[in-house]
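Of the protein chains in this complex, all but one are displayed in their positions.
Each chain gets a letter, A and B, in the order it is written, and its residues are counted from 1.
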Amino acid sequence: MKVHSWSCAVLAGVLALAGTAHAADSLTLLNVSYDPTRELWRDLNASFIAQYRKDTGVTLVIKQSHGGSSSQARSVIDGLEADVVTLASFIDTDAIAQRGLITGDWARRLPNNSLPYTSTIVFVVRKGNPKGIKDWPDLVKPGVEIITPNPKTSGNGYLSFFSAWGSVVLRGGSKGDATDYVTRLYKQVPVLDSGARGASTTFVQRGIGDVHLSWENEARLEVEEAKGELEVVSPPISIRAEPHVAVVDASVDRKKTRGAAEAYLKYLYTDAGQEIIARHFYRPSSEAVLKRHAATFPSLRLFSIKEIALDFPDAHKQFIAEGGVFDRIYKPR
Amino acid sequence: MSDAQDPAWVRWSLTLAAMAVVGVLIVIPVAQVFVGALGNGLGAYWDNLFADADTRHSIRLTLTVVPLALGANLVFGVAAAWTIARFRFPGRTVLTALIDLPFSVSPVVAGLMFVLIFGLQGYLGPFLRRDGYAVMPYLFSLLGAGLFAGVFVLFRPTRPRPRGSLWNHPGLVGLLGSVAVFAILFFAQQYFEVWPRDQSLKILFATPGLVLATAFVTFPFVARELIPVMEAIGDDEEMAAVSLGANGWQMFWRVTVPNIKWGLAYGIILCNARAMGEFGAVYVVSGHIAGQTDTMPLRVEKLFQEYNLPGSFAVASLLTLLAILTLIVKTGLETRSPTEGPHVD
Partner (left out) sequence: MPSVKRRVLPGFSLSLGYTVFYLTVLVLLPVLACFSKAASLTLAQFGAAVWTERTRAAYLLTLGTSLVAAVVNVFLGLLIAWVLVRYRFPGRRLMDSLIDLPLALPTAVGGLVYASLYAKKGWLGRYLVPLGIQAAYSRLAIVLVLVFIGLPFVVRTVQPVLEDLEAESEEAAASLGATRWQAFRRVILPPLCPALITGFALAFARSLGEYGSVVFVSGNMPYKTEIAPVLIVARLEEFAYGEATAIAVVLLAISFSMLVLINLLERWSRGSEAHV
């Protein structure tokens, strides 16, 4: 019967579709990372895939997901099956660990507290530095417009906040001084993008603002792209950003990709990996490689988060979370 | 019409004002899209669209997600219009109002709702992650039951059949049939593992989630178009067909569809345009995996974030071309059937 064969065909089609719904996960890794690292992972992945193929004969496919660091953490918690997470800060990775997706004392599993690279916050200014911005106090000079992302939604954002705070209290200022300072600073922010890239676009493409508080690597990239229109100014003191990397145990155990995922992260510590990292303006954790690239990485006083709070979650709670310092100081203009 | 009544200066100033408004609000932005896209020449434009694997994939993904969502909403639209326009029953007004509900839901909230259901922290998430494919036998037997019901309603012969004929026992046939389908699939799953066992059924952060979010947001379009059209046309022709012995399918295909085809086409076009352009809901459920879960509007945003303004405009231009095509088809439809004019939302 005509109807019968037609409905059989439909059923077969639907079955086929349903059957193909599960992909072959064993050869694919998903790396969930934060906004500015697109180019870095593009190069790292190409290099690692080649290396892994040479070592094991298996050709990996590595998928990348990028977004705001907290937003990405939220997605992983909601079920985005990342094999590795390479997010902007301890807080985001820890949030995933708190939900049980990463087990145990994850930070200790890899060298240097799971930090193959670190970074910091620097300033990007217009050509010639017309407003003469050299250090943190210069930011709050009248008439200076600052571009920095929202500390509540962006790793770059809250690291800038911590740097600003630290620049006051670590130079002898009191908490009250620091509060005044950040209040003035955020009053002079015309646009508060939700992510690092958004802020870059605002500063570079839209031409808004006099100084951009940016990741160090982003700053270098921005300046390269701008072909002379922008300059990097490294303040004498800034926070040491710690973008931890971790394997997501729940995913790799379910997808049986642990071997490849762990090899992937270990690769970041090899010479080849560290070179690529340095080339993309991230501070490699290997002393030797860092020395080789000393020209690109001026030595600033990089202070650890422990100098202004107990640790990252504590700093976040004090300053950024609901009811924290930022909420108290940030008001509409 | 009343050309003569307004003085010429009024006519011209109003016309020019209107043109200025349309120009600034609509024409200039569209021009900006194309200038931005073609700014580096046709070669670069082509490369932006088709040389990048991720962009190519996003085009393919949109072209997969949208027809699925559209198809589902189309079937629903026809069913809803048939129910509401042709029958009177208690709760009819409530049903009509509920169909409009997705209009009042912000797309972001729509995405959030699906995260609440299918996310790992949500209601169904953990189950789907553990052994998601276990739902398949149930889903398919439900589908089977629906198909049985559909076959019965549409193809039931209008002449009375002998006692023992299957057509006279729809309930029994339906029930037994569905149970049979379920049993077959259930045992097939247990012994032959038709679907993977103890595997995660990916809904969120994968194509099914995108389809769901898109279907939700474009839910009312087809129905809202068809209901007034069917009400306006009236059921005389269909009644006549039935009284002349047509079965359900014949009546539907030979009488209903030709009458509603312009409304149907218009609803499909609107639904399609909205589905292709949907951003907010898809943004929340996508996962932003480049080359896997980025639809075209998400790709526009991602390229924008990557400093790649020409690339962003290139993909945007493709979407804009589609919008313009939608307009052209819609204008063509209007000229074809001026009386059954399409209705705005």
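The rule we apply is simple: a contact is a pair of C-beta atoms (placed from the backbone, for glycine too) under 8 Å apart; a residue touches a chain by one contact, two chains touch by 3 or more.
Bear in mind the structure is a predicted one, so any value in this text is a computation, not a measurement.
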item: Full-complex contact with the absent chain, from A:93, A:153 or A:251; value: A:153
item: Selected from B:59, B:116, B:134 or B:184 as touching the chain missing from the view; value: B:116
item: Touching the absent chain when the full complex is considered, from A:191, A:226, A:263 or A:309; value: A:191
item: Option touching the unshown chain, where B:44, B:154 or B:232 are the choices; value: B:154
item: Residues of chain B (touch criterion as defined above) contacting the omitted chain; value: 1-3, 5-7, 10-11, 14-15, 17-19, 21-22, 24-30, 32-33, 36, 72, 75-76, 79-80, 82-84, 86-89, 95, 97-110, 112-117, 121-123, 146, 149-150, 153-154, 156, 212, 215-216, 219, 235, 238-239, 242-243, 247-248, 251, 270, 273-274, 276-280, 283-284, 296-298, 300-301, 304, 309, 312-313, 316, 319-320, 322-324, 326-328, 330-331, 341, 344-345
item: Interface with the unshown chain - residue positions in chain A; value: 68, 70-71, 73-74, 77, 95, 150, 152-153, 189-194, 202, 205-208, 321-322, 330-333
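Going forward, only the chains that are shown with their structure count from here on.
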item: Interchain centroid distance [CA atoms averaged], chain A/chain B, Å; value: 37
item: Residue ranges of chain B in contact with chain A within the complex; value: 115, 118-122, 125, 129, 133, 136, 140, 143, 147, 151, 155, 194-196, 199-202, 204-206, 208, 287-292, 302, 304-307, 309
item: Touch list for chain A against partner chain B, complex; value: 3, 7, 11, 14-15, 18-19, 21-22, 30, 35, 38, 63-67, 72, 75, 77-81, 99, 195, 197-198, 200-201, 204-205, 225, 254
